[in-house]
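The other protein chains are all here in position, but one chain of the complex has been omitted.
Per-chain residue numbering starts at 1, and chain names A, B and C are given in the order in which the chains are listed.
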Amino acid sequence: MHKRFDSEIIVRPSEIDINRHAHQSVYLDYVLFARWDQMKRCYKMPMEEFFKRGYSWATKSTYFEFNKPLYLGDTIIVRAWVEEIRQKSVKVCFQILKKGTEEVASEGYFVYVLINARTGKPENIPEDIIEVYSV
Amino acid sequence: MHKRFDSEIIVRPSEIDINRHAHQSVYLDYVLFARWDQMKRCYKMPMEEFFKRGYSWATKSTYFEFNKPLYLGDTIIVRAWVEEIRQKSVKVCFQILKKGTEEVASEGYFVYVLINARTGKPENIPEDIIEVYSV
Amino acid sequence: MHKRFDSEIIVRPSEIDINRHAHQSVYLDYVLFARWDQMKRCYKMPMEEFFKRGYSWATKSTYFEFNKPLYLGDTIIVRAWVEEIRQKSVKVCFQILKKGTEEVASEGYFVYVLINARTGKPENIPEDIIEVYSV
Partner (left out) sequence: MHKRFDSEIIVRPSEIDINRHAHQSVYLDYVLFARWDQMKRCYKMPMEEFFKRGYSWATKSTYFEFNKPLYLGDTIIVRAWVEEIRQKSVKVCFQILKKGTEEVASEGYFVYVLINARTGKPENIPEDIIEVYSV
């Protein structure tokens, strides 16, 4: 079981759609922000370091369940953790919680593939990166 | 097997991200546009009609696979079809194809729940709507 | 001269465009967030209160100068203030500053019209709202 990390986000007016909820596609951006934040703040290996080493992470697939709507001004916690480290990819699970009540507004996962930034091809995840994500 | 419908979209400059591809969350908006377009144009029961009857469709869950990047100026075909009609929800599958080559850039599904717009609670899908979606 | 208020925002990965800067249209959303935040936190008259009284604010016009690009991970300060209170509208000026250096990345203004939420027509700004914005 890997460590879970939290990032806090406020739902902005521009993210509210015709139904007066946070728009569904914005949820992907919330989790993307959380991962980017946690790579730097929690794993101490920021996205920039991957770029410098000639790597990038590409999203292979994603699954979202939408349980409770998010409203303008809600503060949310994006809780994310590494579920599984594979040869060329990492499965990251997440929950989007309402701050205060800890209600699960959404949950799901992303599969991220490590790619060679020059060729765009998947690469084996190096040992030191596996180690960083094994906390 | 239900009928498949196509909607055409041009990838806009504002949709391109730091990796020079269409940003992942924009894919959800492409499919949302296609469904909205097809409800009116292909099923002849536009979203507005659901609103008038006191209904709305809420996304319960979604799954996306990202196979090929989309680039600025690509014309894409969003092909969507009803995979399964359940008591209170509909599973809609989709493919995002590159126009011309018909390469599958992305595929997946959405589960949409019919809700009472006033209470926000799921409702049984009425017979006439089942019929409309049974083509 | 009216009081200036600050809101802090982190530039998110989803906001970076093909040029590797925060996308131009996102700047409008930053200022919208700052106003919404400052209405509640600084003026103590949140957007919800306007809604309850049957009002809404509509953007009549806006002007933006883009001086310095914003990069992924930049923390910005949106500084905004009421420049002028007119009969039916308010002119709000803003600066987007880079946190730390206080460099002005962008500046400009918004003209917001008070509208009757039911009719969509402009209304005279009531005395008590003029007072709230006269700090």
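The rule is short, and it goes like this: contacts are C-beta pairs under 8 Å (C-beta built on N, C-alpha and C of every residue); 3 or more make two chains touch, one makes a residue touch a chain.
Everything numeric here is computed off the predicted structure, so don't read it as measured data.
From the options C:10, C:28 or C:45, the residue with contact to the unseen chain in the full assembly is C:28.
Although one chain is not displayed, its contacts with chain A can still be listed: residues 13-14, 16-18, 20, 23, 25, 72. Take chain B: the residues that touch the chain left off the picture are 10, 12-14, 28-29, 32-33, 36-37, 40, 47, 72-73. On the side of chain C, the interface with the absent chain consists of residues 19, 24-29, 32, 56, 58-66, 69, 108, 120, using the contact rule stated above.
By definition in this document, only the chains that are shown with their structure count from here on.
Located most centrally within the structure is A, per distance between chain CA means and the overall CA mean. In the Cα superposition of chain A onto chain B, the rotation angle, rounded to steps of 5, is 180 degrees.
The geometric centre of chain A is 29 Å away from that of chain C, both derived from CA atoms. Separating the centre of chain A from that of chain B, both taken as means of CA atoms, is a distance of 24 Å.
Chain B and chain C, compared by their mean Cα positions, are separated by 34 Å. Shared interface positions of chain A, defined as residues touching 2 or more other chains, are 28-29, 32.
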